[in-house]
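Only one protein chain is missing; all other protein chains are in place.
Per-chain numbering from 1; labels A and B assigned in written order.
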Amino acid sequence: MGESGSSGRANVALHPDDRHEEHAHSAIPYVVVWIALLAFTALTYLTGKQHLGAWALFIALAIACLKSALVALIFMHLKDSSGMTRLVFGTSLVFVGILLFFTVADVATRFRPATPAGAPFGTERSRPEGLLEHEMPE
Amino acid sequence: MSPEAASLPEGILAHHFASLERQNEAMRLGMWLFLATEILLFAGLFTGYSVYRFEFPLAFAECSRHLSLTAGTVNTIVLITSSFTVALSIHFARTDQRRAAVVCLALTILLALGFLGIKAIEYTAHFREHALPGKYYAFEEVKIPGAAMFYTLYFMMTGLHGLHVVAGMSVLTWLLWRTNQGRYSSRYYTGLELGGLYWHLVDLVWIFLYPLLYLI
Partner (left out) sequence: MRLSEDDSHALAGAPAAPTYLEDGTTVMSWLNTRDHKRVGVMFLVSVILFFFLGGLFALLIRFKLLQPGPFFLDALGYNRMFTLHGVVMIFLFLIPSIPSAFGNFVLPLMLGARDVAFPRLNLFSYYLYLAGAVLAILAMIQGGADTGWTFYTPYSSTTATQVLPVLLGVFILGFSSILTGLNFIVTVHTLRAPGLSWMRLPLFVWGIYGTSIIQVLATPVIGITVLIVAVERVGGFGLFDPARGGDPVLFQHMFWFYSHPAVYIMVLPGMGVISETVAAFSRKNPFGYKAIAMSSLGIAFVGFFTWGHHMFVAGQSTFNAGAFGILSMFVGVFTAIKVFNWVGTMYRGAISFKTPFAYICGFLYFIVFGGMTGVALATTSLDIHWHDTYFVVAHFHFIMVGASVMAFLAALHYWFPKMFGRMYPEGWGLVAASLIILGFNATFIPQFLLGNFGMPRRYYQYPEHFQALNVASTAGATLLGFGFLIILIYMTIALRYGQRSEANPWGSKGFEWLTASPPPTHNFDEIPTITQMPHDYRTHEPPGVIRVA
């Protein structure tokens, strides 16, 4: 073949992961993260059982995001990865956000009185006996 | 052939890559792109979930209470631990501790089996109670509009996730065999790393499924 070295980062020793090879790669971060994940699981279990109303979803998702960040950054080595892989992961999340945003925004902003009668949803947001938001027992 | 490539098992460095480092970079990028597609695949179901939870908040909360919180929580612990063991196996492979790597991979697969086992028990309970998706829904305890929709989403989301657990287990089993053969070491462990990445994705999806299904 005989081609010249690849442009940029040609020196193998400078590869990000090789930083670990210089001092023995440690398993301690993995143990720490594992314990943290278990702790966060306990936290979400406990807060979940509290039934905190409107805040419940936000708290649950926030904890889930924290757990995911730990798994992605440490277990999946995103912390040490090239910018491109981080961009790929981040971009996929952004687009999930776009899909979710416009779809939920649609159902959240529909003009309910115009929904055809008899639809199982979309008249008032479905509740037994047609209760409104502020009349809900919870 | 570059000196590093010469010391590798046969056929690791493909002819069209300038260096092993480049090839590793390509493999990682390729796997992350594939994970991005998996994230968007599940996103479709999460979108359906979001819309119908918004429309049927009471039904979703009620049905959630009828899922086995114990099973869900244990499964979460099982998957988190399996993520831990697969990360450990990669650590052991890259520090040339082959036996430990093999043991950790075997543990991961066992934990995955445990996950599936618990899910099977849950599914059996649902079948017994007729808490089933769509037109098969006949769950006596929750009869409000939207209850069937919860179970439709529950089965589709955990079903798709379960399929990925099975796929992940197959990949890990194959990697276990190759690790045992000594294919992965401090010189080259990218294949194992890629399998681990896939398994972590399976864990990531469940990290969101757990609160959204079991803790409404």
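In this text, a contact is a pair of C-beta atoms (placed from the backbone, for glycine too) under 8 Å apart; a residue touches a chain by one contact, two chains touch by 3 or more.
Here the structure is a predicted model, which is why all the values come from computation and not from measurement.
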Partners of the unshown chain among those that are drawn: A, B
Identified contact with the non-displayed chain, of B:L13, B:C63, B:L79 or B:L153: B:L153
Residue, one of B:I12, B:L33, B:I77 or B:V171, that touches the chain absent here: B:L33
Chain not shown, touching residues in chain B: 14-18, 22-23, 25-26, 29-30, 33-34, 36-38, 40-45, 47-48, 51-52, 55-56, 133-136, 145-146, 148-149, 152-153, 155-156, 160
Contact set of chain A toward the excluded chain (per top definition): 1-7, 84, 91-92, 95, 98-99, 102-103, 105-111, 119-122, 126
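Definition applied: only the chains that are shown with their structure count from here on.
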Computed distance of Cα centres, chain B from chain A, in Å: 15
Chain A residues within the chain B interface of the complex: 1, 3, 5-6, 9-10, 12, 15, 21, 24-25, 27, 30-31, 33-34, 37-38, 41, 44-45, 48-49, 56, 60-61, 63-64, 67-68, 71-72, 74-77, 81-82, 84-85, 88-89, 91-93, 95-96, 99-100, 103-104, 107-108, 120-122, 125-128, 136, 138
Residue ranges of chain B touching chain A (in the complex, touch as defined): 4, 15, 18-22, 25, 28-29, 32-33, 35-36, 39-40, 43-44, 46-47, 50-51, 54-59, 61, 69, 73, 76-77, 80-81, 83-84, 86-88, 91, 94-95, 144-146, 186, 193, 196-197, 200, 203-204, 207-208, 210-212, 214-216
